[in-house]
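The complex is shown incomplete by one protein chain, all other protein chains being positioned as in the whole.
Take a look at subunit A:
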Amino acid sequence: MAEERRFRSASGAPIALRRRQHSASCRELAVRGPRLQLRSLSAATSAVWLAAYGLFALSENSMVLSAAIFITLIGLIIYLHFVKIDQESLLVIGSLGIQVTSSYASGKESTTFIEMGQVKDVVINEAIHMQKVIYYLCILLQDPEDPQGVSEVVPLFQSSKPRLDCLIEVYKSCQEILEQTNTAPQSS
């Protein structure tokens, strides 16, 4: 079963959270950011081309114009493939692990898998980031030999920074599965 709700990111852009329950101990939470807008694309393209035309008018060198076209095309490809993240998803499988995938606008997907033995907890932390204090969801990893300490912090949903209401939904979903994982070894 899947449900989708609309939220806002930390900078005000509209994002959507989709929650799917695959089984009793497996959930997928995906945050989808806004697509590349036509108006920002045309604004950037016309700015670059106007600047190139201004240079051409000053220097009478026609290579400037073709260079501007190349720069625009290559810049767009690099942006879509390396920078623009369309969807970030979190797949929590109880007793197995957590998988984090980011899919870019060009179709590229990068995944990270963290096994359940390393996961201490999934918490909402608040920290200073670029002159703002933001809430962000993170996975606390633990050392195998030091169960009390936190060895590493993995922040999630870095590019589509959701606000606290969206994070609370994701947090509650994750905690339901993590509780099952923590109480199951004692009951079996």
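Everything below uses one rule, namely that a residue touches a chain if its C-beta (ideal position, glycine included) is under 8 Å from a C-beta of that chain, and two chains touch if they have at least 3 such contacts; residues count from 1.
What we mean here is this: contacts and distances are computed from a predicted model.
**Student:** With one chain of the assembly withheld, which option in "PIGP acetylglucosaminyltransferase", "Autophagy-related protein 13 N-terminal domain-containing protein", "28S ribosomal protein S14, mitochondrial" or "Pyruvate dehydrogenase E1 component subunit beta" matches that chain's UniProt protein name?
**Tutor:** The correct option from "PIGP acetylglucosaminyltransferase", "Autophagy-related protein 13 N-terminal domain-containing protein", "28S ribosomal protein S14, mitochondrial" or "Pyruvate dehydrogenase E1 component subunit beta" is "PIGP acetylglucosaminyltransferase", the UniProt name of the unshown chain.
**Student:** Out of A:R6, A:R39 or A:K172, which residue would touch the omitted chain in the full complex?
**Tutor:** Touching the chain that is not displayed is residue A:K172.
**Student:** Touching the hidden chain in the full complex, which residues of subunit A are there? Just list them.
**Tutor:** Subunit A touches the chain not shown through residues 120-121, 123-125, 127-130, 136, 138, 140, 149-155, 158, 168, 171-172, 175.
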